[in-house]
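One protein chain omitted, others in place.
Labels A, B, C, D and E are assigned to the chains in the order they are written; within every chain, residues are numbered from 1.
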Amino acid sequence: MFATRSNNRKDRQIREVSLERGVIKNATGSCLVRFGDTVVLCCATIEERVDGWRKGSGKGWVTAEYAMLPASGSKRTPREYKGRKGRSQEIERLVGRSIRSVCDMSRMGGEVTMTIDCDVLQADGGTRTAAITGAWVAAWDAFEMWRRAGKIKTNPLTSQVAAISVGMVGGRLMLDLDYREDSRAEVDMNVVMDASGKLVEIQGTGEQTTFSRQQLSEMLDMAQSGIEELLALQKACVEGE
Amino acid sequence: MFATRSNNRKDRQIREVSLERGVIKNATGSCLVRFGDTVVLCCATIEERVDGWRKGSGKGWVTAEYAMLPASGSKRTPREYKGRKGRSQEIERLVGRSIRSVCDMSRMGGEVTMTIDCDVLQADGGTRTAAITGAWVAAWDAFEMWRRAGKIKTNPLTSQVAAISVGMVGGRLMLDLDYREDSRAEVDMNVVMDASGKLVEIQGTGEQTTFSRQQLSEMLDMAQSGIEELLALQKACVEGE
Amino acid sequence: MFATRSNNRKDRQIREVSLERGVIKNATGSCLVRFGDTVVLCCATIEERVDGWRKGSGKGWVTAEYAMLPASGSKRTPREYKGRKGRSQEIERLVGRSIRSVCDMSRMGGEVTMTIDCDVLQADGGTRTAAITGAWVAAWDAFEMWRRAGKIKTNPLTSQVAAISVGMVGGRLMLDLDYREDSRAEVDMNVVMDASGKLVEIQGTGEQTTFSRQQLSEMLDMAQSGIEELLALQKACVEGE
Amino acid sequence: MFATRSNNRKDRQIREVSLERGVIKNATGSCLVRFGDTVVLCCATIEERVDGWRKGSGKGWVTAEYAMLPASGSKRTPREYKGRKGRSQEIERLVGRSIRSVCDMSRMGGEVTMTIDCDVLQADGGTRTAAITGAWVAAWDAFEMWRRAGKIKTNPLTSQVAAISVGMVGGRLMLDLDYREDSRAEVDMNVVMDASGKLVEIQGTGEQTTFSRQQLSEMLDMAQSGIEELLALQKACVEGE
Amino acid sequence: MFATRSNNRKDRQIREVSLERGVIKNATGSCLVRFGDTVVLCCATIEERVDGWRKGSGKGWVTAEYAMLPASGSKRTPREYKGRKGRSQEIERLVGRSIRSVCDMSRMGGEVTMTIDCDVLQADGGTRTAAITGAWVAAWDAFEMWRRAGKIKTNPLTSQVAAISVGMVGGRLMLDLDYREDSRAEVDMNVVMDASGKLVEIQGTGEQTTFSRQQLSEMLDMAQSGIEELLALQKACVEGE
Partner (left out) sequence: MFATRSNNRKDRQIREVSLERGVIKNATGSCLVRFGDTVVLCCATIEERVDGWRKGSGKGWVTAEYAMLPASGSKRTPREYKGRKGRSQEIERLVGRSIRSVCDMSRMGGEVTMTIDCDVLQADGGTRTAAITGAWVAAWDAFEMWRRAGKIKTNPLTSQVAAISVGMVGGRLMLDLDYREDSRAEVDMNVVMDASGKLVEIQGTGEQTTFSRQQLSEMLDMAQSGIEELLALQKACVEGE
């Protein structure tokens, strides 16, 4: 079905990725991330308050919100004014967990809340993996601002975290699916890893078919190589200050 | 921390599971499922209509809803009248995908919708895996009713599907976590498999720590053995008509 | 029209009623009540807080919530996520008033709130009367738990309370209407009484016809005899500890 | 406690009542009703459509809505933008049933819907009984307009309907409670009757105490005499065209 | 198109206006305002609280709410239970700004909130200008009540404020448009002025056409003469105590 992927990408090849930091003046930290034609704006805001359940803990908290702009997708999607979509909430919970997994929340400078807003400006598949990858840069950017403001001594992020999708499309395993591939995938998996190659989150779904343990293993190999590329790009982005 | 699990369960041992079919008179199909102290009522209703996007396809659709009764958990949870929880929507989407993965929707007798309501009467961890396991029985029960009513010739379920949780608690891998274990788990994974041992869905999360490929593999082994027990119980339940 | 009622019930005869106490582990108190094919799960939770208007009173408060599970009725009813139904709110207000009428709220152990959740698992008419009758048992069960925990010295319930429906169907007065009877009733009345035979609440509606003072009196006689049976069953249930 | 009622009213005496018809130009029918300081504007609109469930019946339907203006009560009440109050829905359902009980909906000129909006401009107790009494006049007014427009041959209202409250306050039975009396009543009852003295609806509640069959009977006697006065005023109002 | 306006009004002539003060017993201040067939009930309530952002300022705040009763317009409009209309919010923000522009909020007797509820009983165009004109009287009425109660020494209103519409209809400039004129206007402008002839707010919209600076000037002349009449009526209303 797919003799060739767009731009002659190879099956194990990720799209062209860019990470741009400090793009929004008012946000504590921000990152504009592109995975090919997928563009997500990630802004991290730190507020000096925590929700009730966290009060008295002495620790901070990291949470995320995710939304698609109405015109970002192939057809206009209504804004979620009359009730949140399950999909959006699922993704924002995933982004929050991913960043928290590499954040020492006892070193955030007290009971503060970081909210990472991930707004999809243009969607072409893989918005959640782009969001996680960019959210980490935005969080790092915000914590550095916080550090320069004297609120914290060191950046509480203990590792990097990045994410990529991998799937089976027409029987072939492919890395970093775009929208055309994703909508036809038999198996769709999102993998989140830290800088040491440990798994933070794995979500694999076979709506049109099922998959074997062997296939799972091959998909994880492929994902790991893609994530290593993303981690290198993140590193370059935050070091290039 | 946990010298012993409740009821002296072994690490690789599932809780006492029961599946009771046909418990609600008005539902097309139903199943009361117990995983230890977790009790979920699954009711499948078939309605002769589909949503707009499905019209003209000639096929049916399977969807699910999930809710916890307010008094089911260790403290009272408010009803979701003022906005759905992300967690509930995440679970009901998972249940829907799991059942659809083993259902030939072109054999449901036309453009009909099956809604599987999973209401948690008592919660002690593993409500989503119990819901999937029970939802399959409720769906089977409803399709049999539909078949006896002459609406379809054969049951469109092409395989069984069941689910179990597995996690790392205090450094130990354990199968089928109860609430006490789940709330302290470093890694929490839910695995959905069909009757042939193929994966339908895998969701692994390491909020407090990360996990290696080796640990993932061990957790999958453990999950598979548990799911095999569940599949046998499902089979006994639907054959014992 | 109705030569015979279901199961050859006589006009003045209530359905087979059962009350099962302590059925939900996590609830402070609970009762599974059956009036024939109507099944309601009543769970009472006590929380050590009161709403703003009650603060400083030194007294507790009792409130109720009522909902039907989607598959409980003869056709699937949507969950009330997008706005509560008037009917549900009317019933939960009635349940709350009924229990408060026999509860000395100054003896609840301070400013605490008891919430009685009445969830209809299976509906065949009379869900509100079953809910009131079961709610009293759940409240009693919760207060006993509270007493055993040393929070209160004596159970603050000053009497029992139970409820039954009575109606005119095809010109005949009948007790404890099931769904088939209720949907055709010309007059429908719900009566709530305490253990001394005093009225707590009376709600009579003649949507298809009107009714005379004489008919009202006959319906009340019939209701009173039914409620006496329910009170005896409640007593047996809470004494059989 | 109440040596005297306001304006030296006797226990069996209703407040000064006025009914003014045709007060809103745009409404099909309207009535401004006053029960002492309680003022309710009732407007009946007829639209040539019915809800889905009524389609194909060839019959009309009558429904009602009820709301209090924010400044109508003794302290400002917020508008119900974020969820309807149970009390409001309970009252509007009661108003709808009351008017339907005296309306031959097969003679409404086809599948049309009459909506009777009851908006409380000033509240001093008894808003629901004033609303029912005024709603009947507004409905009559609208059907007459409909008749003059040639849509129907005769007014489909088959009788009059009116309502009054009666209660036990400080041990004394009193008719047509004002706010001060209502907020201290031990027993509160609303009675709806048609022109032949038959009961349409009876709702009696003893939140602070219970009441005997004998007391119920005395309250009904008192209510009936009040309703007879209201029926006479309605008749004068609609005949004084 | 319009050879004559209703009631033979001249183009520069306002409708018959009446202002009636103190009409609602429970409101701190109130005014029933009529601009021809447009009737708006304005009620001002003062509560001894302010929103969070205003706390610690030592000053009061004035806000407004606006709604149309369902039967007030030429066809029934649903209540705004499922989301506010943009139009209603736009108008209530305009009313609030208009009254605040002539209120010295540091002389309101501390941190209190005045809410002015403007409910349209009958609509025939110009509801927002009638609301502003009546809201000023209601606010004055409430502050006088507050003054008589000893809460403030002097009325904090520093000037009067009134409003009128002016528009271009069929190429002719007209003052105080009624509904028939408003719905056909090419240009529609609302002007709010204080007692010294200074502008408080000007909102001009040309949805069907655009307008020149010269036309703007002529419309403002016309508006000013109409507002002078309204200011005189307000003065007579509040002095006629």
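Everything that follows uses one rule, which is that contacts are C-beta pairs under 8 Å (C-beta built on N, C-alpha and C of every residue); 3 or more make two chains touch, one makes a residue touch a chain.
Quantities reported herein were computed from a predicted structural model and do not represent experimental measurements.
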Quiz item: If the hidden chain were put back, which of A:74, A:106, A:183 or A:208 would touch it?
Solution: A:74
Practice problem: Among A:104, A:119 or A:218, single out the residue that touches the unshown chain. | Solution: A:119
Quiz item: Which of A:21, A:84 or A:128 sits in contact with the chain that's absent?
Solution: A:84
Self-check item: Listed residues A:24, A:105 or A:233, member touching the removed chain
Solution: A:24
Quiz item: Footprint of the hidden chain on chain E, which residues?
Solution: 83-87, 89-90, 92-93, 97, 100-101, 193-194, 196, 198-207, 209-213, 216, 220
Practice problem: Name every residue on chain A in touch with the hidden partner chain. | Solution: 24-27, 30, 37, 41, 43-45, 47, 65, 67, 69-76, 79-81, 84, 115, 117, 119, 121-124
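In this section, only the chains that are shown with their structure count from here on.
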Quiz item: Quick one: which of B-C, A-B or C-D reuses the D-E interface, over half of the residue-numbered contact pairs in common?
Solution: B-C
Quiz item: Which integer distance in Å separates the CA centroid of chain A from that of chain D?
Solution: 59
Practice problem: Could you give the separation in Å between the centres of chain B and chain D, each centre being the mean of its C-alpha atoms? | Solution: 51
Quiz prompt | Whole-Å gap between the CA centroids of chain C and chain D | solution = 28
Quiz item: What parts of chain C, by residue number, touch at least two of the other chains?
Solution: 81-84
